[in-house]
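One protein chain omitted, others in place.
By letter and in written order, the chains are A and B; residue numbering begins at 1 in each of them.
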Amino acid sequence: MNNLKITIGLEVHCQLSTRAKMFCRCGTDYIGKGPNSLTCPVCLGLPGSLPVLNQRVLDLALQLALALGCRILPKVVFHRKNYFYPDLPKGYQVSQYDYPIGVNGSIDYALQGQRKSVRIKRVHVEEDAGKLVHEGMALMPDQSGVDFNRSGIPLAEIVTEPDIRSPEEARECLMMFRSLVRYLEVSDGNMEEGSLRCDANISLSRNPGEMGVKVEVKNMNSFRSVYRALSFEVERQKVLLHEGKEISQETRHWDEIKHVTVSSRGKEEAEDYRYFPDPDLLPFSIDEASLMNIREKLPELPLERKERFMLEYELTESEAGVLVSSKMLADFFEECLKELNKPKTVCNWITTEVLRNLKNLGKNINQSEITPKAFTELLRMIEKKEISGTIAKSVLEEMFTSGMNAREVISKRGISFISSEKELENIVVDVIENNPQSVADYLGGKQKAFNFLVGQVMRQTRGQASPEMVKNVLYKQLSAGG
Amino acid sequence: MTAEEMKNYRVSDYRRILQKGDISPRELVKIFLERCSQWEPFINAFLHLDAERVLRQAEEMEKFPPADEELPQLFGIPVAVKDNICVSGIPTTCGSHILENYVSPYEATVVQRLRRAGAIIFGKTNLDQFAMGSSTESSVFGATRNPLDLSRVPGGSSGGSAAAVASLEVPLAIGSDTGGSVRQPAAFCGVVGVRPTYGRVSRYGVVSFASSLDQVGPLSRFVSDAALLAQVLSGEDPLDSTCAPYPPFSTSDIPSYEETRKMRLGIPREYFSSGVDRSISEEVASAVEKLAKEGFDVIEISLPHTDFALEAYYLVALAEASSNLARFDGVLYGKRAQGVKTLMEMYHRTRIEGFGNEVKRRIMLGTYALSSGYYDEFYLKGMKVRTLVRQDFEKAYEACDILLTPSSPCFPFKLGEKISDPYQMYLTDILTVPSAMAGLPSLSLNCANRDGLPVGLQVIAGPFREDRMFGLALFLEELLSVEPPIPAVPDVKEGDDE
Partner (left out) sequence: MAHLSRLEFTEQELETFFRDLNNILVHFEKLDTLDLSNVSPTSHITWTSPPVNPDQPVEWGREEEVMRAAPKVEDRYFIVPKIVDKQEG
């Protein structure tokens, strides 16, 4: 009874990063726009309107399918999935059926240092539906409202084989999907904003040789809820099996507030989508040349890059993991290394200070003012002990907010920092002359007196010299004098 | 200008008198409006005809006369538009309750092309609901009658456009042809009707019946006018992905009589079978004989799957239609049933009250053909037979350049005669459906009159060979010199008819 086999498969929808919708020229940037403002005859399904494919949809989907190692089908055919729902203006969704973009791929991810692989059944593209609202200021309790701004936005759907064995794996695999789509820049992969959505099929069985009854879980809006919802299902089904009860094949919705899955009312009839080739859209053939072109331009993928970072730069798994979680960040890291070949140092600063500043500003690295050149210049100053780490942190912060480089920040603050031991010498000599007692104490073997002298120098320099350098110069002067 | 004078006027003649200033655009449209007020009470060809709007368009033309330039191709020429084609500012009803007051917020590409060519959008013509029918009887706004015999149907579904042209309410009209909806009414009303190659003319703004078959085409009294209209309508459209990115058809490509005479004519024997009225087969055969005497190379050929085309056509067309008509659900536009409480009630009642019987029947059949378990037996089979039909034509065009057939198996029938037997109605499309399935350009012209009823002859060419099709049709028109009909206004007082 304890050796229940858990089988999970994922169905991931991600919004493709196009500027215009899939079959019309309406914009996709609907966040913050009034309801039904980004619409036209095509995405409203007005009588007589016809779809024309946005070329970029194919390009992005092909990149995604190739990155997932899929076999690309030579022809792209769009099918109509027929069903009635108020958010579906044409009474059908343009999707794909027996000619998806790609089939038989796989995605790899690492969990606790172990590399795992999940087979991909298919990758296809389809149009999104509108958005339903059930509550709102002007809505009566017996009404629902529809906003078609999202209608016709391109989605890629990725269906995995049921190769996932635990809720942890499911979460990890989904996170890998996100970093993959971000890497490829085919989607922003944002689960909270709904540009990455995930449904799961889960079944438990006593007999490892067979599959249990499949339950579909929907409405999971974050990585955490994917983990929680599937963990809840595992427990729920375990109890049922333990009690010798049947598990019914059904769709369940994750309740984010109560932390339970709830059965959707059973379907009265099996859905019959009556798929057939959309006669308004002619099939596209995919030629080998353009495929080669896309394949050549594919970036190094996150898992490969992570493994390379660990090997080439001797980073830990978690360090490399943080860096490759975003392609921009990993690119930034490697750009920095061209300026300053100290992987460990650069990595430490990026994974702590840089990320902290970005988070505070709500920006990503490309949106920020920091360039690899400016950033590594700062690191080099620390390296040369021209400034202290503490000061560097506050300088970096100002670099982020002002866009100035390190030297500009420092001179703006009206503090000329001491960049050479020579500049320090005068101050040190001064301090030695003015504190004969402490000098005597030090020469008498009192270490504390040395620290006092360091402090005096630091005060004189108003903190603009690095303690290392001060100690160094002081030591030299005292030795020389003694 | 009297009807007697106008009966031989081609578009080029109207242009000439407009150019010379013998008549102003406003005077010209007034003549046609006058014809409409005489004829409409009897034939009901128009669903929407706004005299003021028409006059305003004519006035605009007068305001901006293209000084000293060649006038645009259709300058000041009234063109009637079938009511399943979207025109800005006036209703597009598809002859159905569900779109009764629907005004499209955008305009069809073909209508914009007409405007650009200087045409006057005259009004919207009657049709079978959603272009589903062959008699124009299923319009919720009443049937259209055949101006040649008011007891008979004008054919369909573009019956309004055909009747308007035949009665000279307008010199030109456009219709849509899915399985014969331009050619069959043209044959019934004794005028010229053209179905262009699939992909020749944009479908953007044409309410879809069966997307892989629908094509907009001209109706006129003369072949040359149809060719001119085809030139204006055709050409690529970035708004329709099924519209071929080819340059538009040009009338200057039409071969001369001498070149035309070199064409090899194929006569498919299946089109002269027992299902076709004897008189019709005879008249078409006699026209072919005349061509042979002119020196044409005439060969008998076979299109063996002709007999299966009709069934296959209905499977494909209705499957597509069931999906195309799903959007009429009362959510965004059109009529929503009153007092509905639940979503399901809204869907059911809106659609049951909004659609006519034939539309419901076809949606049901199409849904059936696509449903799981029946897809292979019905829809897939339809698509496979379509391949065979297409291949028949491909093979035929290895042996000949043009095919000649009758356009309709029967003469225009009486109102009410076939409305209760859907299959009998479907059979009237039997000769126009195969070339539609293959996407080929085909044209119907009047080749004879028998007891006052016209006989349509169909000219079918290879893909994008409208040049050959019009070339032969022009030759035939001249050779046969069958007068286009100009029926006398019925001698009944207005209103007596209904």
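What we mean here is this: a residue touches a chain if its C-beta (ideal position, glycine included) is under 8 Å from a C-beta of that chain, and two chains touch if they have at least 3 such contacts.
Here the structure is a predicted model, which is why all the values come from computation and not from measurement.
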item: Hidden partner chain, touching residue among B:Ser167, B:Ser224, B:Ser241 or B:Thr260; value: B:Ser241
item: Given B:Thr2, B:Ser274 or B:Thr342, the one touching the chain that is not displayed; value: B:Thr342
item: Touching residues (missing chain, whole complex) on chain B; value: 102-103, 105-106, 197-199, 212, 236, 238, 241-246, 305, 307-308, 311-312, 314-315, 322, 326, 329-336, 340-349, 351-352, 355, 360-361, 363-365, 367-368, 371, 378, 380-388, 390, 422-423, 426, 438-439, 463-464
item: Residues of chain A (touch criterion as defined above) contacting the omitted chain; value: 18-20, 23-29, 34-37, 39-41, 44, 46, 52-56, 58, 77, 83-86, 88, 132-134, 136-139, 141-148, 251, 264-267, 269, 272, 274, 276-277, 279, 281-285
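In the analysis below, only the chains that are shown with their structure count from here on.
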item: Cα-centroid distance, chain A relative to chain B, in whole angstrom; value: 56
item: Touching residues on chain B, where the partner in the complex is chain A; value: 85-86, 92, 94, 99, 102, 104-106, 108, 203-208, 210-212, 238-242, 319-320, 322-323, 325-329, 331-333, 341, 343, 347, 367, 370-372, 375, 379
item: Chain A residues touching chain B - in the complex, by the definition given at the top; value: 41, 44-53, 80, 82, 84, 86, 89-92, 142, 146, 272, 274, 276, 278-282
